[in-house]
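The other protein chains are all here in position, but one chain of the complex has been omitted.
Naming follows writing order (A and B), and every chain is counted from residue 1.
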Amino acid sequence: MRGRRRTLDELLSFFSVALLTATLRSAAPLVFAAMGGLLAERSGITNIALEGFMLMGAFAAVAGTWFFHSPLIGLIVAVVVGAVGGLVFAFWTVTLRADQIVAGTAIVLLGLGLTSFLTEHIWGQAGSSPPVERLPTIGLGMNILLPVAFLLVPLTHWFLFKTKAGLRVLACGEKPEAAQAVGIDVARYRYAMVVISGLLAAVGGAYLSIGDLSQFTTNITAGRGFIALAAVIFGNWMPWPTMGAALLFGFAQALRFQVQALDLPIPQDLIIALPYLLTLVAITGLLRRSTPPAGLGRHPTGG
Amino acid sequence: MSTLPLPTERESSSPWGRVTRALPTVLSSLLAIAIALLAGAVVLALSGANPIPAYEALFAGAFGGRRELAETLVMATPLILGGLAFAVAARAGLFNIGIEGQMVVGGLCAGLVAAWDPGLPVFIHLPLAVLAGMMAGSVWGFIPGFLKAQTGAHEVITTIMLNYLAYRISTVVIGQENFPLVNPALQATLPALENARLPRLIEGTRLHAGILIALAAAAVVWFLLYRTVFGYKIRTVGLSPGAAAFAGIPWGRTIALAMLLSGLLAGLGGTVDALGLQGRYYNVTLGIGFTSIAVGLVGRNTPFGVVLAGLLFGALASGATKMQNTAGISRDIVYVLLAFVILSVSALAVAQQFRQAKRLASRARGMTRDRAAQDAGDPLVEPSPPSRAI
Partner (left out) sequence: MTIQDDNGTAPAVEMRGIVKRFPGVVANDGIEFAVRRGEIHALLGENGAGKSTLMNILFGLYHPDEGEIRVNGRPVRFESARDAVRAGLAMVHQHFMLIPRFTVTENIILGSEGAGIMLDRGSAGQQVAELAGRYGFDIDPEAIVGALPVGMQQRVEILRALYQGGKTLILDEPTALLTPQEVDELYDVLNRLRESGDTIIFITHKLREVAAISDRVTVIHRGRTVGTRATKETTASQLAEMMVGRAVSLRVDRPPARPGEPVLVAEDLQLLGSQGHAALNGVHLELRRGEILGICGVEGNGQAELIEVLSGLRRPQRGRVLLKGQDVTATGPNSRRRMGLSYIPEDRHGRGLVLPFSLTENVLLGNAEETPFSSGGRIDYPRSRTLTERLMRAFDVRAPTPDIAAAALSGGNQQKLIIARELHREPDALLAVQPTRGLDVGAIEFVHKQLVAERDKGRGVLLISFDLDEVMDLSDRILVLCEGRIVGDFLNGTVTRTELGLLMGGRGLDEHAPAAD
């Protein structure tokens, strides 16, 4: 009897407010990047560059905060950098029509290289920036960006399924030739969605560097951009299920600290590896059948 | 559909024919590199560094002398193997972004076997260690191949996840306090025994037998891809799954085997570094896996091209060290250059495909007019090929 009550207590204290907030905090950057990725993919562009945008955003936020002594300005810098990154990626994939996976990989490498290089170049120390001021918090350790992340979800849903522009975006992703045949400028909508994806992913990165931590470290994202894309796939390219997937992955990440705090006999390495294992399982589609936008990766031609 | 920048030129068996037809591709690869270097110079200049002494140091560090040349070859060795790994997977139509992880597990297993001391003679111990590395890499490559074959899981994400898992496994193994074969304080395995090391080729340099292994591997891969039935199946599956089905080639089995081979080559890359260069396996990521992607792309996924590109990027890597020491430029600029190379190659590849489409369309005889329009890119009549869903 006593043993069972103790386990129950342990269980309840496990699923504490701390775990909940930790989950939300871990999931928030994923949600930013995932919503961006979702929009880009819905318009028909495969977007594995999210990791690169997140890194650039994380770095830009710290740099902006450091130079202008204000985390809000840092956030704005991150937004601009993310949009520019998205513009470059859009140019390569929509205008030049280069291979989207190759270009995405290049953006990720660019993000890695540029941010590491500039970190060392600006602050002279390899590996991390000096600490900077954080974004304002709203209690329980959550910063102001966190509710924004989750507000994005219904916003994305509303945009895609309740607006005229959203219908066009969906058309571009389902069958770009058909969209073009009714006079829709497919390239313009794809550019817009990709730039937004860069912007949002960069905000997700900023969340990591000036929201959660207060500095930029090399590879601060540690694959979150890819996990965000996995969330989109797992969520079947629909906003709410994608958020659910992001929460799941965030939960896996939050578990690490909770396990530490409670001193549970689960090896830490397994917990660290959990998000990646989970992504692996999710992506194999064992759990659901996936229906991507039918025109993903396709271009309309003509002229 | 976005396609790999594979040579869409005819693939033929006549050697001279291949050389002459490869020329424009080689030129465009060189052009891509030139553009990337230019862009890199702009980045350097914008961030306040002077690109000229930086690039001078880069080239000096790559080609400046006997030691530098040897160093270039040393750096090129794992890159050639990594590039071959990418190329083999690419021929099957897959993106192996997991070369990094495959090198990690390959190097780790090779390092462990090499540090193990049951008193084996060199002609058993060394091959055994190499074999361990190859097998570990092939398992790590087989997993995403198998997952894709069975469930359709996109290999880009699975290989990336396996990268992170490989790092984790490596950290765990190396961090074991009670494991006799590792040295957690040094974050490495114990040193490889003499009998399990690749011999040095030139005294006074770091050049080791790994380069010979890499070149031999390139020859083997060429033969495999272009002269065997297995290679024919791989290339068919990669270029046209529909035709492969028609020919009775099992898609799933072929891509899984291709990924196994790819992982094997990557694992070999990690192995030769551990057994030849370092003398043990270090738990540190060097980004060689990502560079291998650029090597494969610039090398147009052909063994010969990969060797050339590997040498080039080896030069870049060895030059970067000197650039860091002499001109004070962080080595990370190499990643930036890498990214620029990949971007240029992908852009030029599109231009080349477009030019080629025009050339082929004009050579067609007896073609009907609307067909010519179709082949010149009019999608309104011809149904589009299936998209890659990710």
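Details
As a working rule, a residue touches a chain if its C-beta (ideal position, glycine included) is under 8 Å from a C-beta of that chain, and two chains touch if they have at least 3 such contacts.
As the structure is a prediction and not an experimental result, all values here were calculated from the model.
Checked against the full complex, the candidates A:Val79, A:Ala149 or A:Ala171 give a single residue touching the omitted chain, namely A:Ala171. Here the missing chain is touched by one residue of A:Ala22, A:Val77, A:Leu152 or A:Ile184, and it is A:Ile184.
Although one chain is not shown, part of chain B still touches it, namely residues 6-14, 17, 227-230, 232-233, 235-236, 239-240, 242-243, 245-248, 358-373, 376, 378, 380-381, 383, 385.
Think of the hidden chain as still there; on chain A it touches residues 162-168, 170-171, 174-175, 177-184, 294, 302-303.
As a convention for this text, only the chains that are shown with their structure count from here on.
Inter-chain centre distance (chain A to chain B, centres taken as mean C-alpha positions): 28 Å.
Within the complex formed with chain B, the chain A residues making contact are 41, 46, 48, 92-93, 96-103, 105-107, 109-110, 112-114, 116-118, 120-121, 126, 177, 181, 222-223, 226, 229-230, 233, 269, 272-273, 276-277, 279-280, 283-286, 290, 292, 294-298, 300-302. Residues of chain B that touch chain A in their complex: 1-5, 43, 47-49, 95, 97, 147, 150-154, 156-158, 160-162, 164-165, 168, 171-172, 290, 293, 297, 330, 332-340, 342-343, 345-347, 349-350, 377-380, 384, 387-390.
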